[in-house]
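Removed: one protein chain of the complex. Kept in place: all other protein chains.
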Amino acid sequence: MNWRRFLGTDTLLPYLLLLPTLAYLLVFFLVPLGNAISLSFWGEEGFTAQHFLGMFQDVKFGEAIKNTFFLALSIVPLQLITALLLAMLVNTRFRGSKFFLYLYALPLGISDLAAGLVWLAIFTQHGYLNSILMALGLIERPIYFISYQNVGLTFLTIVLAEHWRATAIVLVILVAGLQMISRDYLEAAEVLGAKRWQKLWYVILPLLKPSLQSALIIRTIFALQMFAVAIALGGEIVPVLAGESYYWYSSYRNPHIASAYAVLLMAISLGMTWVYLRFLRTRPEVTRL
Amino acid sequence: MNFRVLRRQTWLYLGASLAAFWVLVPIVFTALAAFTPKQDFYLWPKPVVPRRFSLDTMRFFLNTHGVLNSLLNSVWVALMTLGLTLGVGAPAGYAMARFLFRGREAFRLGILVTRMFPTALLAIPITVNFIRWGLYDTLLGVALIHTAMALPFAVIITTGIFLGVSKELEEAAMTLGCSRLGAFARVALPLALPGLAAAAMFTFVISWNEVFAATILTVQNRTLPAQVLTMLRVSPLYFRFAGGFFMIMPALLFMFFIRRYLFHMWGGATAER
Partner (left out) sequence: MAAEIKLQKVRKEFGKVVAVRDLDLVVRAGEFLVLLGPSGCGKTTTLRCIAGLERVNRGRVFIAGRDVTELPPARRGIAMVFQSYAVFPHMTVAKNIAFGLKMKHTPKEEITRRVQEVAELLQIAELLDRYPAQLSGGQRQRVAVARAIVMRPEVLLMDEPLSNLDALLRLQMRAELKRLHREIGTTTVYVTHDQVEALSLGDRIAVMRAGEIVQLDSPTQVYDQPATLFVAGFIGTPPMNFLTAQLQAREGGLGLKIGEFSLELPPAWQGKLGEDTERTLVLGIRAENIEVHAQPGEGRLPAEVVVAEPLGATQLLTVRVGDDILKVATDPDLPVQPGQRIGLSLVPEKIRLFDPDSEKALA
């Protein structure tokens, strides 16, 4: 058997095609994962918890973990609801719905940093929002949306910016999911006398569950990692975990504590994914038909 | 058209327009800010539409030390990322779309899991490694780590794209005298090309937008987002707005080109293949 023929066999070819990707993922995912863990657990005298202790003692740690969770918890559900509403709207396939869908998907291409800057132009002290409110005579002095005096408002601007930027991905996933639901089911439900909300609750949502689940997982993980929006808008007013990791590496030159933050983020991401998979279990046979 | 249908239509368009407004207004503001003369930023209240359009702000942004360079760097890094990602990932996508093999499911799960890695988790140790390997502060280094981030997406997207090209077409070509490679080149590739182009643009955008890894991996050779991020605290507001505008524009353009493939890509990601 010559080698060309051997290469042509279906048994070996797929593995050969996967090989580059596997090798790449090994070098750039598995190795860094090991390194990150060892960076965060290894000190001069071998295994140590000192980096994690250092992280816990970081003055910003408590705030960062609180903010990270609260941001994710307020952004993700809001996005899910908005995206679901928009997806249902677009899925009625009215004239021009494709055009609107494309518009809604636009922020998909916008980075977190850019989104932060976009909203900075709106919320900054002499920004567009204050200018408009002023011109309308609604306020007499600019409102300080972003300031240490008003962390709550600053937090809100970050939520808005993230919502604006990253709802598109949820929307796209949900629309893709909705398109896979055959109209027959809805018509069948209608014939059987289901009202609009009943169709939504008993037919659409259950069939959409796999899409909802992947959207939820993807969005939660990325929301937990979000940092550039927070930095661009609020500087250090609203510290988040990923941001702390960044500062510890680039400002304080401490890869150990930076890694400890990263490992903590990973652990939280995995934990959240596990929770979602556990409590939103979908049976494949339900969606396959 | 009866009254109820008309009312329903009105609500539909009203809702749709409202959402469109929400998406578009911030972009419009950014564009306005980018073309507002510098001195206008000190006016209060600031006119929403500038008194005159000017390229002042943009010129200032581009002439700021390091910006033009970082812009070019961003393009280079994104192009390298694109080439690397598709070169490495597309064959895997093809294999996933065409073959049933042992370990396929495990590989698919592995790919999904990699998307859970926080950028920080990859970027910090890789930076430490790159210092050792002499890749620190190089564009190739940034492209390598961007490829790692884009690769899982590329595999998933290209799987969807190749699934969209019927296997029977390639088989037909083989029965008509093509080798396996010939069948791929003459039939599958031309048909997948628009999709692959969309995947390439998507990869480009991922790299173009990435800021965390690019920032901690570079000192001299910043990409545009890295440059803007590191200058945030020391730059005037209009510099930041212009930066935002510059980062957004190519992304919006790409989104326009790949709009038809969005669902192809994400539909493939959610349909549990």
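Chains: A and B, in written order; residue numbering restarts at 1 for each.
Going forward, a contact is a pair of C-beta atoms (placed from the backbone, for glycine too) under 8 Å apart; a residue touches a chain by one contact, two chains touch by 3 or more.
Everything quoted here is computed from the prediction, not taken from an experiment.
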Touching residue (missing chain; options B:2, B:63 or B:175): B:175
Among B:31, B:131 or B:191, the residue in touch with the chain that has been omitted: B:191
Contact residue for the chain not shown (choose from B:17, B:39 or B:166): B:166
Subunit B residues that touch the omitted chain in the full complex: 100, 166, 168-169, 171-180, 182, 187, 190-191
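Criterion: only the chains that are shown with their structure count from here on.
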Gap in Å, rounded to a whole number, between the CA centres of subunit B and subunit A: 15
Sites on subunit B touched by subunit A in the complex: 9, 12-13, 15-16, 19-20, 22-24, 26-27, 29-30, 33, 41-48, 87-89, 91-92, 94-95, 98-99, 101, 104, 107, 110, 114-122, 124-129, 144-145, 147-148, 151, 155, 180, 205, 208-212, 215-216, 225, 228-229, 232-233, 237, 240-241, 243-244, 247-248, 251-252, 254-256, 259, 262-263, 266-267, 269-272
Complex contacts: residues of subunit A adjacent to subunit B: 8, 10-11, 13-15, 17-18, 20-22, 24-25, 28-29, 31-33, 35-36, 39, 85-86, 89-90, 92, 94, 96-97, 100, 102-114, 116-122, 124, 126-128, 130-132, 134-135, 142, 164, 169, 172-173, 175-177, 179-180, 210-211, 214-215, 218, 221, 224-225, 227-228, 231-232, 235, 242, 245-246, 249-250, 255, 258-259, 261-263, 265-266, 269-270, 273, 284, 287
